[in-house]
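Only one protein chain is missing from this complex, and each of the others stays in its spot.
So, subunit A:
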Amino acid sequence: MMHAIKPARKLGVFRRALAHRLLSSSPLAGAEEAVSVDIFNPSPEHAALREMVRSFVNAEVEPQALQYNREERFNHALFRRAGELGLLGVTVDPEYGGAGMDATAACIVHEELSASDPAFCLSYLAHSQLFVNNLARNGSADQRARWLPAACRGEAIGGMGMSEPGAGTDVLAMRTTAKKQPDGGFLLNGAKMWITNGCVDDTQLGDLYLVYARTAGADVKPSKAVSLFLVEKGMRGFSLGQRIKDKCGMRASPTAELVFEDVHLPAENLVGAEGGATVCMMRNLEIERVVLAAMAVGIARRSLEVMNSYASERKAFGQPLSSFGQIQRHVAESYAEYMAGKTYLYQTSNALDLESAGNRLDTDGVKLFCTTMGKNVADRAVQVLGGYGYIGDYVVERLWRDSKLLEIGGGTLESHHKNMVRELAGVQRMP
């Protein structure tokens, strides 16, 4: 039988391992060290971050994942705990309550969380990247000082509204409008669809949202017509349209439709320049695609670990599954694809400057490759486990369902194709 990581406090795990160690004789450790450049953990701080998140995941994320996903509940307490550990503001300046780290650090957290609970990680992503990082990169100093500290501590939960019922891939066709008022403020009308963290349970909104809306008429071209606003829970006319239930996967991550009816936004809630939100959107979508790829890498890693240990322990026809050629192909191809994806991921994140925009090709490419890779590896894990793979206790069926979203959210596979080919049109020599 294989062993799924069982709910256990860190010390519980350690105590058991220690008991095991003390029973067996312990040879002296040798002294040599392997020194190599590790692109997955380019600095000691990255390595320490990964280590810390992994301990947090083993002790606190893994034990709740199955239940919260089954019940379609968001674990708000766990979210606040992530705030205590300083994980909600990874890429934010320490001045505003963050850790001042880079895109690779963000990938590390997403990879580690997603190896256990992709749904919790998706809500983490919507908060820490789509809201927090978006405001940290595109907001003014006043706006950052006003909203980021509480968001970094986890006292406020945020999200981002771009998609609409009638506009997804074709996002600039959005119909939500913000009309300028004589007092300098704006009047917001419309609806946003599929908003992660749009609610925290069946009836309550989250706290803070960055919402894209048209601020110019049909005569202005779409790329100059969209602005970004900060919308707060409690503003008159802002309500929860519906909580979207019964998703295929990502069930512990709440998704909602947000409705705006004559919501009055003060001028201070305009983020960036009026009509200048397209570049904010593109910049934030770049890091979003990269951390979504990191989530897929986390799913692949866990699936691979599960299938690898199962294949060597489970016997059929008197032999371990790993002795059968077809199973060997599942395991070996999964490993090679996982390593290829992970290497592409960290290669891309190590080169991504969060202040820049226009990093299309590889942020699209890495999400295109990794998300399908993650889904395929999860699928092979279910296949290798047979019937056991098809039930919740063995984790991989949940990862398999969650993995599909990554091919849709943050840009569909087809949108990556389209954008990459446009970028590649100008490239003669490949790297």
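Just so we're on the same page, contacts are C-beta pairs under 8 Å (C-beta built on N, C-alpha and C of every residue); 3 or more make two chains touch, one makes a residue touch a chain; residues count from 1.
By definition in this document, contacts and distances are computed from a predicted model.
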*Could you tell me which of "CMP/dCMP-type deaminase domain-containing protein", "Ubiquitin-related modifier 1", "Electron transfer flavoprotein subunit beta" or "Queuine tRNA-ribosyltransferase accessory subunit 2" is the UniProt name of the chain missing from the displayed complex?*
"Electron transfer flavoprotein subunit beta"
*So which of A:Gly100, A:Pro222, A:Gly276 or A:Pro320 would be touching the chain we can't see?*
A:Gly100
*Please pick, from A:Glu84, A:Asp202, A:Glu313 or A:Asp353, the residue that touches the omitted chain in the full complex.*
A:Glu84
_Take the complete complex as the reference. Which residues in subunit A touch the chain that isn't displayed?_
9-11, 13-15, 17-18, 21-22, 24-35, 44-45, 47-49, 51-52, 55-56, 84-87, 90, 94, 99-101
